[in-house]
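Only one protein chain is missing from this complex, and each of the others stays in its spot.
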């Protein structure tokens, strides 16, 4: 299977001068407290610690998470500004040093 | 943990006949209390009675509503044999019941059923 | 372990737009500021400790200007949708805590100048308890809470 696909699905929509960004990330978000049913051992914690949202290269939100955020986590935020065709970027870093990012064009009035 | 509980369950159900010879009279009340406590535990345990799945009862949090609230059990079941039968095989009384056959399908052991009945009569 | 105050200062100044100047002066790179994960807050076992670690103070004020959108009853504690928004002016950070979780601090959002104080995520809740929203604006810390009942599955094991 092709691997190049981003772990982040991203949408950005501008309406009345506010851009709303919605992101869904594929990640196990292990708390470290769940047991592996077969071995009985705790599954080590593995979760996204930080998600950064950028618009035009400027950070608009920095999100810090614990393993208390659901598996395949969701994040939505909004900022003033943004126009059709401009780029929004979202990137995450997890506690094991894994990371990913994705960009999407803002959909809005042309 | 289990063994003494079982013993007391038996002791309670045959109290009149056996208890005198098995258990010193002074500890009778203690024994009954333990049986009731065990009955409650079995009734609440999700893997055992799981009564709260369907019945409002006692101090149980977030009960279901498939069955009637378990209150005034002595009035509703003056005859313990009827209550026992209802737990053993509820379909005998109502072919469309949702209630699982706790005795017939061995969901609970005899001792557990006894203890649950003791407990239910406190409600 | 972690210099809480310094962190708060940096976040505050980031929101005030001062960080760019600081970075320009070679004091600190913006990414480094933003990349810091508040371990003390996230590892706290109580709401009070987490709030202190996050904000540097335990003087909080309940506010009706914070709106928490979360279900009264969560169908599945593994996925509880939560949105927090606020009409308080100058919000620099929003945090979401689940009071009954072993580690209550679940998420915190540091907002930029143009960012709207309105965030959504989905959180895990081990059992019924309050979802607490923590909103930082200026040097004030505001809170609001909403109880979410976590369902107990019926079918047993």
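For clarity, chains are labelled A, B and C in written order, and residue numbers in each chain start from 1.
Here is the rule we use: contacts are C-beta pairs under 8 Å (C-beta built on N, C-alpha and C of every residue); 3 or more make two chains touch, one makes a residue touch a chain.
What we mean here is this: contacts and distances are computed from a predicted model.
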Tell me the UniProt protein name of the chain this structure doesn't show, selecting from "NADH-quinone oxidoreductase subunit K", "SoxAX cytochrome complex subunit A", "Adenylyltransferase/sulfurtransferase MoeZ" or "Acyl-CoA dehydrogenase". "SoxAX cytochrome complex subunit A"
Visible partners of the omitted chain are A, B, C
Contact with the hidden chain, among B:29, B:81 or B:95, goes to B:95
Using the touch definition from the top, which of B:52, B:83 or B:117 touches the missing chain? B:52
Tell me which stretches of subunit B touch the chain missing from the display. 52-54, 62-66, 91, 95-96, 98, 100-101, 105-107
What residues on subunit A make contact with the chain left out of this view? 1-2, 5, 9, 11, 22-24, 26, 70-72, 74, 76
Hidden partner chain, residues of subunit C it touches: 69, 71-76, 78-81, 83, 120, 122, 149, 151-155
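Definition applied: only the chains that are shown with their structure count from here on.
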Contact-richer chain pair (by C-beta pairs counted) among A-C and B-C: A-C
Subunit A and subunit C have mean C-alpha positions lying a whole-number Å distance apart equal to 17
Provide the list of subunit B residues touching at least two other chains, using ranges where the numbers run on. none
I need the residues of subunit C touching at least two other chains; which ones are they? none
Flag every residue of subunit B that touches subunit C in the complex, lowest number first. 46-47, 50, 53-54, 61-62, 64
The subunit A residues in contact with subunit C across the complex are 18, 29, 31, 33, 49-50, 52, 58-71, 73-81, 93
In their shared complex, subunit A is touched by residues of subunit C numbered 30, 34-35, 37-38, 42, 78-81, 83, 98, 101-103, 105-112, 114-116, 118-124
